[in-house]
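Note that one protein chain is taken out, while the other chains of the complex remain in position.
Chains here go by letter, A and B, matching the order in which they are written, and residues are numbered from 1 within each.
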Amino acid sequence: MSDSVAVSIQRSVSVTIDGIEVAAPEGSSILQTCRSQGIDIPTLCYMETLTPVNTCRLCMVEVQGSRTLVPSCSRKIEPGMVVITNSDRVSESRKMVLELLASSVDMSIVSDELAGWMELYQVDKERFGPMAAPSSLGERETMRAGHHHKSDGSKAATVFEPVKIDNDQYVRDYSRCVLCYRCVEACGTDAQNTFAIALGGRGFEAHITTEFDVPLPESACVYCGNCVAVCPTSALMFKIEHDMRQDQSWDESRQTITRTVCPYCGVGCNLEIHTQDNKIVKVTSPLDHDVTEGMLCVKGRFGFEFING
Amino acid sequence: MDLRTSGKPASPEEIEAVESVISILERPTGTETDGKGSLDGRGIPFDNKGGHRDLLLPALHAIQERIGWISHGALDYLSLQLGVAPAETYGVASFYSMFSLEETPKTVIHVCDDIACRAAENGEPAAAMSGRWGAEGDGSGEVMWVRSPCLGRCEDGSAALVQRAGMPHRRILVAPLAADALAVELEKPVHDWANTESFRVPQRESDPSSLRLLKRVGVADPTSVDSYRSHGGYRALRRALEIGPDNVIREIKDSKLMGRGGAAFPTAIKWESVARNTARPHYFVCNADESEPGTFKDRVIMEQDPFAIVEGLTIAGYATGCEKGYIYVRGEYPLAEERLDHAIHEARSKGLLGNRIFDRDFDFDIELRRGAGAYIAGEETALFNSIEGKRAEPRNKPPFPAQAGLFQKPTGVNNVETLINVLEILEIGGLAFSNIGTPDSTGTRLFCLSGSVSEPGLYEAPFGIRLGELLDMAGGVSSPKSLKTVLLGGAAGSFVGPDQLDIALSFEGVRTAGATLGSGVVMVFDQDADLDQAILRIAQFFREESCGQCVPCRVGTARQEELVLRLSNNTVIGSRSDEIALLGNLATVMRESSICGLGQTAANAIESAFKLGLVRG
Partner (left out) sequence: MVDPRKTTSAQWANVWLGLDVGTDIALANTIAREIIHSGLANTDFITRATSSFEEYAKSVEPFTLEEGERLTSVPAGLIRELAHSYAKADRAQLCWTLGITEHHNGTDNVFALINLALLTGHVGKYGSGIVPLRGQNNVQGGGDMGALPNKLPGFQDIETDQRARLRFETRWGASIPAKRGWHLSQMFEAMERGELRTLYVIGENPAQSEANVGHAIKLLEGLEHLVVQDIFLTKTAELATVVLPASANWVEAEGTVTSSERRVQRVRRALNPPGNARDDIEIVCEIARRLGHDWGNPTAEQVWDELRSLSPIHAGMSYKRLEELGGIQWPCTDENDPGSLFLHGRLWADPVVGPLAPFTPVDFLPALDTLSEEFPIRLTTGRRLDSFNTGVQSGGFASPLRRPETLNLSPQDMAKYGLSDGEIISISSRRGSIEAPVLTDVTLHPGLAFMTFHFPDEVNTNILTIDAWDPKSGTAEFKATAVRVEKLGSQTELGRSSSKVEALS
């Protein structure tokens, strides 16, 4: 290559992971280091293309000298660090975190990877009792901070509420929201810089929202769908997919994914075209492609209807 | 950023309220379209370009005070002026319990419903309030009342914060709360509404010489810098300026002062790492967001000896090379805020803040910031976010504040009690200070005694005093019934039994006993006390005060409350021992995997209560 990009010389740092000494480039996170060694660490809020927010606490590991467990996604390795990823202490925590989520959120449509971890940690979503009924639309959103509906404790509180359908491109099913912050990051400085959504409320009633919970068409949303792309639990979903799931015609076994290039402007964003029965049912973009690392605009994401006809 | 708003207009009053806060900003004159170009700052000031987002909370306060709630139009107007997306502003406003996002009566009474007040009121403030002002949260009349977490008047046994919006507006803290008396007060013209000022420092009468940190409380006039100086004020700063920043830190190091905020971190190490950091500017923050249930010590100091805090912060700023200090006082403390504000202005007018303090080559000023109803804002990194105009969500550490704190700059942060210890250290010398207390817990400690003691109030004693001795100082258990338990350290602390009265109240002493000093809470329960209520309240408290960021705390505190409810109602799922085991399991994960101290300690008191068998079930 004819470029002269200055490559800063990265020093290597030596750490011990599960008893084995490994070296990794300075500045790597514990998670990156582990994954480069083939050590499986479950993650939920973490995504390679977004700033780690370490809120889900699924990727916790033991670090010698640390009183508490440590989020591997955001903690950088340090020379001589001793990390344990597979202790009972770690497993207990991961199991409990998944159970806390599964007991309060609909996690029925998640990635195979996440489903695998839920199986691995034998997640019992009813460990905290039967799940409480859904709230009515807008109920959770208008709860005054620092207050909550008092219950008798017989049912496990959930975030269930009706699906929000306010445009033809994507729906918001916050019953599936694990509050990973990914959509807010993608809508904000990590990708789109539109800031149409934010965290609202507090505590268990915290939720993703527009200002005053206005419908998306009244918000700043530009329908890039980058929030949909990063959502790990299908809380944000193409309306086509939502409708097909409703009428039970959604069938991933009949779908193919083809990589191509967006037909609109000259940026050259790569598209993954999901087709079923010779129709486009979803558009994603590969995370590992350096043109946009998974992000698209409204045209590339949703502007394919002219093909479906 | 596309700043797009609803187009809903703000009223002239709302605009006036916002402008009262942000009029200091330079903004484009006329409409943007007049220009054929603009430099950064002449256009819309954007948050991501070093804008003025930190004015968000003050401006929200201004709208809330003027109107009584924050309308869509007002929120949009504020967002556009500060270059913050409306969704973000909404996210911030909806985080804090003192902001209302729906139309609310001009007068709102926040009635303390926390552990101490519940115990004193036998669990129910509701009857008296409802009788007069309708059901909780009923906004149909002119006055609305809602429950509130601890208002820091535990020694008085019941309390309420009244927020009155309009022109003029007023916030008063009243205790003890009597609905009838309050109703009379609310009949008066608004500007006459008075805080019920009181401080209970029984040692003032019995043994004034034992007071070091509280020596001026009730003696010096808290509104007069001259009075403060005539009682020894500003001797410490003068000495600091004489010996220089390095020697100040050396004195602190010699004193072995540990932070009084709960984490018990050596103060000198904190200061040193800020002082040595080459990044600029440096900030020093005084954490006056005292919100731990059962705690009122910082309030008493702020109300009665505010100049001490100004002086202590000035010294901290001097030693650590800071240009600017912040005091973040909780929104529920109107009198404390008033006194601090006055003290800062007075100090500034006397050349004790600002440029060339004491005519030395030292410039330092202090900005007072007000919380808006969020316990979590007392966590230091959450507090930084709050000052920056964000949701008070704690940050993951590292990086620590000394590396990247407020505005991502090196920041020192201490709470009120820690800072006033600095004055004592500089007056008597670090080594002398280190001889007070125990070898590992030097100096004196403030204790907030409430509940079933004869003389509730604020006490000061050297570290190492036995719990029983402290209770004796307060006249012992007040009722004829004997002691059942003591909540030590607050909601984030733990219960200890009557057999543990010989615990030495030092960092190491309580650690050995598996307890914590926390914020110095010593809440006493006699045999008649309804501990189920107290424990349930603690569970509710953490659920309601969790910021909601991390799963173990957000969901864990909800599950904990449900478990406590089931255990105390005896409606367990499976066996009782299964449920207790699950509670323990949950406690472990919350402690080990939560982001911050809130989640990490949210199960402590509850777990200890079950261990002591305090829950009936």
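In the analysis below, a contact is a pair of C-beta atoms (placed from the backbone, for glycine too) under 8 Å apart; a residue touches a chain by one contact, two chains touch by 3 or more.
In this text, all values refer to a predicted model and were calculated from it rather than measured experimentally.
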Review point. Of the residues A:A23, A:L137 or A:I307, which one touches the chain left out of the display?
Key: A:I307
Exercise for review: Using the touch rule from the top, list residues of subunit A that touch the missing partner.
Suggested key: 1-5, 167-169, 193, 216-218, 220-223, 256, 258-268, 270, 273, 275, 278-280, 288-291, 297-299, 302-309
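The definition used in the following text is that only the chains that are shown with their structure count from here on.
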Revision key, fill the gap. So, in the complex, the side of subunit A touching subunit B is made of residues 54-58, 60, 68-69, 71, 74-75, 89, 92-93, 96-97, 100-101, 103-104, 127-129, 142, 144-148, 150-157, 178-179, 189, 193-206, 209-212, 214, 218-220, 222
Practice item. Going by the contact rule at the top, pick out the subunit B residues touching subunit A in the complex. Key: 1-4, 6, 48, 72, 75-76, 79, 85-91, 94-97, 99-102, 137, 146-149, 373-374, 391, 393, 396, 398, 540, 543-552, 554-559, 561-566, 569, 571, 573, 582, 585-586, 588-589, 591-595, 600
